[in-house]
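Removed: one protein chain of the complex. Kept in place: all other protein chains.
Let's look at chain A:
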Amino acid sequence: MDSSFNVADSSDWLETPLSYLAPVEQVLRCQVCKDFFDTPMITSCSHTFCSLCIRRCLTNDGRCPVCRANDQEMKLRSNAIIQELVDVFQTARPIVLQLGKEVKATRDGLVKRAKKRKIEDTDIDDEENVDKPYNGRRKTRSQQQSNPFVVEPSMDQAMGDQKDGDLQPDDGLAACPICKARMKEEAVFTHLDIHNKPETVAQAEAEQSRLTILLHFFISILISVNANCDSRRPRTKRELLHELDIWDKTQGRQVYNSSNGGGGSSSVMDKDFDGAAWATSHDSDFQNLIARARRKTKPKAEDIRTTEESNVPVPEHSNGNEILPNHILLASKITDDPDRVPQAQQDNVTSAARNRPVEVPFVDLEPED
């Protein structure tokens, strides 16, 4: 197979006399992403996962991936000692692995120069990590992320605002996700109403699909920002934006497609999608969403001040440990009438929103100058 299969994992130890280190490494890896823990968080059922992984899982179905016990994001607590263990283990790993391989080579009676050089060659990646043990994982991730998705044009309509934000971070304006016109960020929601008077079926279809994408995108932002708040080495806003961009181009589309749920293979993005039927059956949902968004935008200036200054009220049972001021908690329900929400949206959205009592307005995610 190709080189993408040659990722480091605990079975690397099995090829050396140090095979008993394989289970040690195994427990330092997240059971969801199978990678070393990144910002490990412990659940109330005492299982540990990467912050991002467990937040995605809980958003998806609200249960611990290992024991299926119900859990909530706000009950997650940082597992600091695991982070330290991972850090020191990752520092030691390439060196020890190299030693192990050399010992093996000696034992096999193959300690010829050529052979040794070959071993060193195959370990180049590991040696790089010695210099920057802390960056090892993130580096690998971004490398993997960057290649296949660079030239993917099709999510442009959903990602337009995001990309513009990346390219022109200094104009302080946000783009309307529909018509791409640039305006003050506060003005976007009001402006969206202009697009909310569909004259043709095609327009209605397009608007609704974009609203759905926006919703899912908003949730993905929540997850990323919250996971970043947990981290001891938080990424900058710019790095976060970049990751979200990639997330949306890959995962976002998937989430979006599945949001069509139950209805078989025809997706809102498909050409043969019955936009008229969709529009009729879900019209009240969209009206609800828009009405809610409008209500939130009007007193926005005030809201932001009060919410930020009061640092978001912390629920008692959280011990105040993990709900940092920057954590964002989603509104308890997206629409007023859950029965009218399309099934898959209910799965993806309201289950994500469940149990999060505090509402905050949309966050400013424009990159810093």
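Assume a contact is a pair of C-beta atoms (placed from the backbone, for glycine too) under 8 Å apart; a residue touches a chain by one contact, two chains touch by 3 or more; residues count from 1.
The working rule: contacts and distances are computed from a predicted model.
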Task = Pick from "UBC core domain-containing protein", "ER membrane protein complex subunit 6", "Centromere protein X" or "Nicastrin" the UniProt protein name of the chain that isn't shown here.
result = "UBC core domain-containing protein"
Request  = Tell me which residue among A:68, A:107 or A:233 touches the hidden chain in the full complex.
outcome  = A:68
Message = If I consider the whole complex, including the chain that's not displayed, which of A:14, A:80, A:202 or A:276 touches that chain?
response = A:14
Chain A residues touching the omitted chain (full complex) = 1, 4-7, 9, 11, 14, 31-35, 53, 56-57, 60-61, 63, 65-66, 68, 140-141, 144-145, 148-149, 246, 250-251, 253-255, 258, 261-262, 264-265
